[in-house]
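Just one protein chain is left out here, and the rest sit where they should.
The chains carry the letters A, B and C, assigned in the order they are written, with residues numbered from 1 in each.
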Amino acid sequence: MPPHDTKEVKVGVLGATGTVGQRFILLLSQHPYFVIHALGASSRSAGKRYSQAVTWKQTSPVPAAVRNLVVNECKPEFFKDCGVVFSGLDSDVAGDIESAFRIAELIVFSNAKNYRRDPHVPLIVPLVNSSHFAMVPQQRALHSPPLKNGFILTNANCSTTGVVVPLAALEKAFGPLESCMITTMQAISGAGYPGIPSLDIMDNVVPYISGEEEKIEWETLKILGGIADDGDNGLKAFDMHGKHPLRISASCNRVPVIEGHTECVSVRFARRPPPSPQQVREALAAYTSDAYALGCPSAPRHTIFVHEEADRPQPRLDRDYQMGAGVSVGRVRQCRVLDIKFVVLANNVAIGAATSSILNAELAVLKGYIPSHST
Amino acid sequence: MPPHDTKEVKVGVLGATGTVGQRFILLLSQHPYFVIHALGASSRSAGKRYSQAVTWKQTSPVPAAVRNLVVNECKPEFFKDCGVVFSGLDSDVAGDIESAFRIAELIVFSNAKNYRRDPHVPLIVPLVNSSHFAMVPQQRALHSPPLKNGFILTNANCSTTGVVVPLAALEKAFGPLESCMITTMQAISGAGYPGIPSLDIMDNVVPYISGEEEKIEWETLKILGGIADDGDNGLKAFDMHGKHPLRISASCNRVPVIEGHTECVSVRFARRPPPSPQQVREALAAYTSDAYALGCPSAPRHTIFVHEEADRPQPRLDRDYQMGAGVSVGRVRQCRVLDIKFVVLANNVAIGAATSSILNAELAVLKGYIPSHST
Amino acid sequence: MPPHDTKEVKVGVLGATGTVGQRFILLLSQHPYFVIHALGASSRSAGKRYSQAVTWKQTSPVPAAVRNLVVNECKPEFFKDCGVVFSGLDSDVAGDIESAFRIAELIVFSNAKNYRRDPHVPLIVPLVNSSHFAMVPQQRALHSPPLKNGFILTNANCSTTGVVVPLAALEKAFGPLESCMITTMQAISGAGYPGIPSLDIMDNVVPYISGEEEKIEWETLKILGGIADDGDNGLKAFDMHGKHPLRISASCNRVPVIEGHTECVSVRFARRPPPSPQQVREALAAYTSDAYALGCPSAPRHTIFVHEEADRPQPRLDRDYQMGAGVSVGRVRQCRVLDIKFVVLANNVAIGAATSSILNAELAVLKGYIPSHST
Partner (left out) sequence: MPPHDTKEVKVGVLGATGTVGQRFILLLSQHPYFVIHALGASSRSAGKRYSQAVTWKQTSPVPAAVRNLVVNECKPEFFKDCGVVFSGLDSDVAGDIESAFRIAELIVFSNAKNYRRDPHVPLIVPLVNSSHFAMVPQQRALHSPPLKNGFILTNANCSTTGVVVPLAALEKAFGPLESCMITTMQAISGAGYPGIPSLDIMDNVVPYISGEEEKIEWETLKILGGIADDGDNGLKAFDMHGKHPLRISASCNRVPVIEGHTECVSVRFARRPPPSPQQVREALAAYTSDAYALGCPSAPRHTIFVHEEADRPQPRLDRDYQMGAGVSVGRVRQCRVLDIKFVVLANNVAIGAATSSILNAELAVLKGYIPSHST
């Protein structure tokens, strides 16, 4: 990671008392240049000190720097000094609030699903497709009224994030994929708090997560696809991997694991013959992200850690490696139906959520999308 | 289930103090015509009363009928009055002991893997391929010396058993399958006792079970295949689904569930166009087993229970349905990569182990393979 | 258990779609003489068939007999043919509804806490204090207006129920206790559904259950106490063990167990010297309940099962013994601070809830408190 001398950026956190919000606060309280300046939550929490408003569920105490910050309602007026606003809002309120922040010329990095399918909102997994920042100017220009600074940028669903990193590495090394089967075993923390009742998941597997399979199947295409000219109007569009149609089939399961989504993945390459397991292992290990290359302080040194042991990765042992910012892969081997199969582990509350948003914001700083930090 | 007036059959249990042995004893103690007559275990247990020899791990007490039975070593001389011998032996000793019992003209129904790949030993999932009993005469005849009564018959690995039932139902209704992807989430009881250390599996997934993927991929072909003429020598051979090659790819995981293996399955049919999800649902629900049709008392009324709710089957809620003798399927839907995908649940300690052996023995009685019961 | 030829009693279930209500329905659907006649739930469920109204969370299917029963609102008019009404209502609504049923001359057996502290409502653990039925006439007489048939009778909190059975056995054998320390390890099912979020209890212990310690400390005194003359007014009152003051100190913990409350108990007897551990073991094993002696069909043959093994009882292995209707005790040994200590296990959803209510209703039938069944 190259050195940096970035100047301080004031940031806000929306949904600050929720599960994702608490992670934002933990991570941001140790960030080299993002400084928590404003917290937003529901009107029930507004006016209280953070330590009183929150039901803190993290394994380290509330950071001293936010303990006494007063929580505000999620209105742009309270965040106008923030160079970046992180949103950990629930999807039932995220749509309107994030839109209001954008109109107010604020820059929103959102974990919510609301704008992921918007044709002008980048859906960026920071270890994969930072090139999609290129859509930001068009988002601003086509907004009514046109915006100078404000934009919304989303990161992916937690289970999408895990799988898309090795898929991107494979496409980079071996060309387009043709099909991909994914079976997930997802942690309970992916459902937020209170989330899954213990009576539903102890000594059990629930073979269904509402909307999750569709998210993986759709988001993966947007992320792995490029940006193409959209006809003759001079506009750009996400191409949804359209040049090389990619069929994705996901099966999602909830398992009694606290943190870390495990996914069994099998892929078929367009290229014949396909690469060998050893070639795949090497390509995965060699993959580097823009985020790390550009010097994002939260980027993991090893984008993908490739395990050699037969029984890894495992969520309990591997989810905290590199503070959960990278992705672990193991059991790379031949598949008798498609070409190659392997196991992916990604920390759903780190790279699968808050860490991705923060990395996207770091990329925005480096790429000059945060006004006061542009060169 | 038709009525029956089968006369009593004395049975023995090998490995009686182990996990599978305990299940045999629980089930057999309530059986309408099998009567526990002899128990075999290691020399460490031999000479003790069963209740003293066993570390009982079941949720109901040791059945009164076996509490005071004296445990013997696993030698044929102690079992010579047994019409049927059930083996719950570990694979490290099962090979030699089961062979010795066969030479002594005893009939062995084994849960161990040792003889599953033997070209003359049927590998029978009783809800699927009872026709493979037809190999028994050849097994006896080719034995050296030839046997009059003795034979070994195995049931399948617990994770194979679950998946092969719906696959058989689909092939029966829609013709041969072309490929099949299976991802399992297997219960800890599948590993016996002491089995998985709690430190390895609590709050965790272990994405590897030694030898398991190979078992599913190989055993399924033997079970779903037929029996063909083996050249000009007048002999028969298992055809391993050879007329319609079937590619199977399995990924096996251990999850923190006590009982019940959940499997995500996706299949491609040879037939074009493939059946619709609704047709598949109907075919699965309509499938009936020989075991039930013939009147086996342990056969489930519903071979396959097809769930309509989006989030079923679940191991904790569905594993005990029909005393774990049937198989549950849910989430039948289209697959974007193959044709149809669904979720299977099978109770690994019931239909996946002891219940299958007992059903096979019931079939043997009905089909006349137990000498004193032949007509 | 003596034979019985009790005639059929129509029963209703309030809170029929909830956790306790589902247990009532499972148990009552197999009852020899209680027949489910009416189901009550919130207005959201009213008018629906039971199978559509309920989110069924039991491990066996919805009993056929209630599947198509139409759910009503919890109003007496819909239950007027019921000889007995079981209430599994939440305490936030139980107070008003149960009162309305009583005024309508209905007989209510309640699991809710609302009337447990009422000076005229018996709080009966059926394996302990069936003598408290004697308060029913006074409850009817003092009601305004006086009632002919209607009354409310409650059973105890689930953790109280477990401990009070062996305490009653000890007092019966050895005279009054002087003090008692109780530390509970309670199952998640004790909190109902959705109850405890999985994020709060997986890989965790929560050393606090709101109101639980007070319930144990207070209810135990009411249950173990007698009924005394209340001054000169000819009335009776519960004496709260007042003749021999008993100090009880409870510490309640939630642990990651699905069903079965485990409690570590230590007692000091008034009598000096105290009984030996062996005497205590014998007294516990010899204890019999009125419920069993009188022939209640749901009464367990062994009121208290005394384990000899060092590591029992355990919730997973012992909670289903006798269908959860009895209590298990183990590790009876000397205590260096008080006199004797031991471990109790009681199934919180069986004897700790629905089974107790049903047993109380069976006692009411036998004792002549259900009008049409009085002699």
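In this section, a residue touches a chain if its C-beta (ideal position, glycine included) is under 8 Å from a C-beta of that chain, and two chains touch if they have at least 3 such contacts.
Since the structure is predicted, the reported quantities are computational estimates derived from the model, not experimental observations.
Trainee: I'm checking contacts with the chain that's been left out. Which of C:Pro256, C:Gly326 or C:Gly352 qualifies?
Mentor: Hidden-chain contact among the options goes to C:Pro256.
Trainee: Just to verify: which one of C:Ile248, C:Ile304 or C:Leu366 makes contact with the chain not shown?
Mentor: C:Ile248
Trainee: Of the residues B:Glu73, B:Asp200, B:Asp239 or B:Asp311, I need the one that contacts the missing chain.
Mentor: If we include the chain that is not displayed, B:Asp200 is the one touching it.
Trainee: Can you list, in ascending order, the chain B residues touching the missing chain?
Mentor: Residues of chain B in touch with the missing chain: 57, 188-189, 193-203, 256, 258.
Trainee: Considering the whole complex, not just the chains shown, which residues of chain A touch the missing one?
Mentor: Residues 57-61, 202-203, 258, 316-321 of chain A touch the chain absent from view.
Trainee: For the chain that got dropped from the picture, name the residues of chain C it touches.
Mentor: 179-181, 183, 185, 202-208, 210, 217, 247-249, 251, 253, 255-258, 262, 264, 266, 310-317, 330-331, 335-338, 341, 343
Simple rule for what comes next: only the chains that are shown with their structure count from here on.
Trainee: Determine the centre-to-centre distance between chain A and chain C, using the mean Cα coordinates as centres, and give it in whole Å.
Mentor: Each chain's C-alpha centroid was found; their separation is 50 Å.
Trainee: Check each residue of chain A and list the ones that touch at least two other chains.
Mentor: Each of 202-203, 256, 258 in chain A touches at least two other chains.
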